[in-house]
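After this line comes chain A, so read on.
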Amino acid sequence: MTTERTKACIIDRVGMERTLARLAAEIVERNRGAGNIALIGIRTRGAPLAHRLAKLISSLEGGKNIPVGILDITLYRDDYLISRKTPKVRATEIPFDIQDRAVVLVDDVLYTGRTVRAAIDAVLDYGRPDRIQLAVLVDRGGREMPVAGDFVGKKLVTSPGEEVRVHLEEVDGRDEVIIVELSSESA
Partner candidate 1 sequence: MSPHNKIDLEPPVLTHLLGLDGVPEPVITEILDTAENFLAVLERPIPKVPSLRGVTVANLFFENSTRTRISFELAEKRLSADTINFSTSGSSVAKGETLLDTVKNIEAMKVDVVVMRHWAAGSSKFLADRIDAKVVNAGDGTHEHPTQGLLDMLTIRRKLGALKGLKVLILGDIAHSRVARSNIFGLLNCGAEVKVCGPATLIPREAESLGVEVIPDLDEGLKWCNVVNVLRLQLERMSQGLIPSLRDYQRRYGLTRLRLEKAAKDIVVMHPGPMNRGVEIDSNVADGPWSVILSQVKHGVAVRMAALFLISGREKDEG
Partner candidate 2 sequence: MSNFRINLQQTGWHCLTDERIAFIGARLIDPQINLDAVQDIIIESGRIAHIGKFPANWQGERIKAAGNIICPGFFDMHTHLREPGFEHKESVLSGCLAAAAGGFTGVACMPNTDPAIDTPGIVQFIRQQAEGQPVEVHPVAAVTKGRKGEVLSEMVELAECGVTAFSDDGSPVASAGLMRRAMEYAKMLKAVIIEHCEEPTLTANGVMHEGAFSTRLGLPGWPSVGEELAVQRNISLAGYTGGRLHIAHISTRAGAELVRRAKQEGMNITAEVTPQHLTLTCEMLTGYDSDFKVNPPLRETEDCEILLQALADGVIDCIATDHAPHTDDEKAVEFIRAPFGMLGLETALGVIYTKLVLSGKLSLTRFIDAMSVKPRQILNLPAATIAVGAPANLTIFDPNLKWTVDRNKMNSKSHNTPFHSWELTGRAVGVVNRGIVWMIKQALLCYPEQSEVSRPLFQMSASLRSA
């Protein structure tokens, strides 16, 4: 029996707005404008984050339309054949040509780096972008691959017994990032 307990709230609703605004500004700044940017959100919670960032970037850049795609990485996972359960394959929607674009991958939490590795492979099967960058709301450490975020909302140090939970209005009905403590004591 696994029980969990909320340990701390890292980002609240207001904090989320502020963080995303900063990330949007950093993305524009690093890419010297939004001219060539496309955002690709990694399912599940990367997708709404990508849409929010696109809206923020667009307003920074005078209403310019920023292309947004959604990426499902199930087919690129490296643990597919060894995991005990099969995740559902869902649609990938990249309705634009990524050739020579600055693709910004968007995800909620950066942890082992395996998801990002899979996402890079997936993106490359759609064409050859000019560069790929990574934007994440939370970097919780614990990397198993040489991957780093280009745009990071908040850096945390967590232990393996803890989990970072991102809740988003579009998926969960509220905006917050919390740390929960997992313990496997029997009830």
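Heads up, the rule we're going with is that a residue touches a chain if its C-beta (ideal position, glycine included) is under 8 Å from a C-beta of that chain, and two chains touch if they have at least 3 such contacts; residues count from 1.
Candidates were picked such that all candidates are chains of the complex that A comes from, given by their letters.
Please read all numbers here as calculations on a predicted model, not as lab measurements.
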Revision key, fill the gap. For chain A, the touching partner in this complex, picked from 1 or 2, is candidate 1
Check your understanding: Which bits of chain A are touching candidate 1 when the two form their complex?
Key -> 72, 74-77, 80-81, 83-86, 88-92, 121-122, 124-127
